[in-house]
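The complex appears here minus one protein chain, its other protein chains still in place.
Then we have subunit A:
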Amino acid sequence: MRLGGALRARWGRTGRAARWSAAAAAIALVGGTAAVGATAGEAPRVRTSEQNVAVVDGPKDDQRVTLDTTFYAPVGRAKGPAVMIGHGFGGDKHGVAEEARALAREGYAVLAWSARGFGRSTGEIALNSPDYEVKDTRQLIDWLAKRPEVQLDGPGDPRLGMAGESYGGAIALMTAAYDRRVDAIAPQITWNDLADSLFPDASGGGAGNGVFKKLWAGLFFTDGAGSSACGRFLPSLCEMYQKVAETGAPTADAVATLRRSSPSSVIDRVTVPTLLVQGQADSLFPLDQADANARGIARNGAPVSVVWYQGGHDGGDSETGRVRGLLRDFFDARLRGGAASRDGFAVTRAGGLDSSTQQVVVEEATARAYPGLGAGPRTLPLDGREQTIFNPAGGSPASISALPGLGALGGLGDLGGLAGGLGGGLPVDMPGQSAQFDTAPLASPLRLTGAATVRIAVSGKGPVPLFAKLYDVSPGGLSVPARRIAAPLRVTPGGEARVTLPAMDYRFDRGHRLRVVLATTDMGFATPPQPASYKVRVVSGLTVPTVPALKTEPTPIPAWVWVLPLVAFAIAAGILVRGRRGRMTEPSLSDVPLEISGLTKKYKNGHLAVADLSFRVEKGQVLGLLGPNGAGKTTTLRMLMGLIHPDSGEIRIFGHRVTPGAPVLSRLGSFVEGPGFLPHLSGRDNLDLYWRATGRPLDEAHMDEALRIAGLGPALERAVRTYSQGMRQRLAIAQAMLGLPDLLVLDEPTNGLDPPQIREMREVLVRYAAGGRTVIVSSHLLAEVEQTCTHAVVMAGGRRVAAGPVAEITGSGRRLEDAFLEIIGEAP
């Protein structure tokens, strides 16, 4: 089945799409925004100017650096509020060009710049240090304040918003802390504390006790390093990184340096309205980083909105359109005094697949206020005895949770384990390396929003690094990571620890179980090479945060879904409406079986079949309708049956005008242009069903009399398709006589009959008319008509050429044949 196959391929596209976006994300890596495609051709042109801006920075304000910048003038207005957009790590100002143009078209003056150490800017990377990058940005604000296109709040103080992803988001937070002139910030997928991000500890021990996130840290640093070992990093930073990477353990010095480059150190000074956009597929800067920023800024009394979208550093749906819309609305509200957004917290959720586009349907759930990561807690008992787990020698093979680019798969996990199927058999946990603790199957679906917590106790040797993960176990036993993110922690053996699992928004279905997994290894982190074994048990239930206030607006169904059927019904009604034809009764004619007057029919091909035909048939007559081929006999009879609409003139049967389906037709029995039977039914069934279709009572049928005329004998029970021409003919005449109609119309009734049958038929017709009924016979067998009919109408070329008693037409002693030929003008 070809079509089925094509549709099956449609389903397949999901898988491919996911893999592609995974690959794309892997390429983009820390790069933050990557310019996607060309700008729309019809969009208004944005005027840009590129310039180098010279700045001075360094702890002693003695380092001269040139920053490569692009200024995007506001479209459609002379002055506009300014927005500075920072780029991601490893990128430069070109990476944000598309976003900048979009904002410029909304009337913002946008500045994009390559941070020191990136692109064509000079200087070295100092990781958003207050001594370097923050000073640079402040001087860029000075530069902006001098631009004529920029709206000012005061002398030297532009109306200013800052946005950016990752590295560019952190500088927005840092600058807002150091410079009062910043009026609103919208940092995306960025960090609160770089030390905590690179040395996380889910037991709350701080970065000093953390586990080194070696894979991400490596990518992060080599991305800035370029071809040489230290590349464009500040030498002191490079040295610090190399030392940490070598040992896999954080030094106090390193932690202090990273903290200084982190908004966490100055978050108490950020007092401007903030929109924090964080990715749900982000193992580099997970949701808890945005949470820390949000809590810090909210504590200062500034309004904070938090958005969790599907993307992040791991990949996933970048939701570009939605995120840009959010940013635009935010800046419109905060820099232009537009309506403030009503929601403090928004989470996008994969709602399913749209089978027509094969796109994941992303729904947005919103709540009025951001509740943090531990809201509405419920505690679920965990089942599982103490388990012994091993750390393999060399820390390998390691289990796999997050990998850069794997986030795309994690996003689909929300659909109910798709990630498990698409992972392509990717090993998640190595045997013997992980302990598992399950809840009971859920009685009702559970939407976890935030970070779950659990207390564990560990015994063994040395400070043990463990990786805590949350799995979704289906009733069938299939277990998939709820999110492909691990929370590392370091526990002192013999002690207990409260573990905060990765923050997420995930729906566990009814009947599913939550599984806490504690593994000894993870590919993304540095783990000790010494083989060891530990005993792990849980000492509390699993505390699960929920945010019932989050409400999903169902994906709007386009208006045409409702409008189209209504329009269609209106059109349908319009098609059906037309003026009803009057059905008039002529009482004086109610005794006249048939009166035809002025009947005319011209076919669409121009052939004039019947022209101004008039004649009248009285009760008890047997009328012969004569004429050569093409004289219009059959067309007349069809009009008589209401099958063809006459162009003008009318036919009245017993005074009632004939229209299609006129009830008076029930007094007409007809056999015109051959029999019409259902070939698969027997003769008897055909007559029986035909009579039942006429809507008249069975006792009016006179079935036996009709069957006697048909004279089919036992053949009556055979299917009609086995009949000879003559048998069908007789059956059809019998059908016409069913119910003994007052007017019987027979077209060439003797075709296919043998001489005895013809003679019998003649007698039947004469007898029929003798009973006060009327018979019309159309025929070309003139001898036949002469012997049967009392009256005749002769037609030629659609016109009546003669009418009257047969004797009158033939005149004295002539044969009808001669008279006929003379009348139609072909006399010899």
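As a convention for this text, a residue touches a chain if its C-beta (ideal position, glycine included) is under 8 Å from a C-beta of that chain, and two chains touch if they have at least 3 such contacts; residues count from 1.
The rule is simple: contacts and distances are computed from a predicted model.
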_Among "ABC transporter permease subunit", "NADH-quinone oxidoreductase subunit M", "Rod shape-determining protein MreD" or "Calcineurin-like phosphoesterase", the UniProt name of the subunit that does not appear here_ = "ABC transporter permease subunit"
*Based on the whole complex, identify which of A:P381, A:P475, A:P548 or A:G804 touches the chain you can't see.*
A:P475
_For the chain not shown, which residue from A:A281, A:L623 or A:V664 touches it across the whole complex?_
A:V664
*Given A:P187, A:G739 or A:G798, the one touching the chain that is not displayed*: A:G739
_Options A:A109, A:A346, A:I485 or A:I644, residue touching the unrepresented chain_ = A:I644
*With the missing chain put back, which residues of subunit A would touch it? List them for me.*
1, 3-4, 6-8, 10-12, 14-15, 351-356, 361, 415-422, 424, 474-476, 478, 480, 509, 511, 554-555, 557-558, 560-562, 564-565, 567-569, 571-573, 575-576, 578, 585, 638, 641-645, 656, 660-668, 670, 672-681, 689-690, 692-697, 700, 735, 739, 741
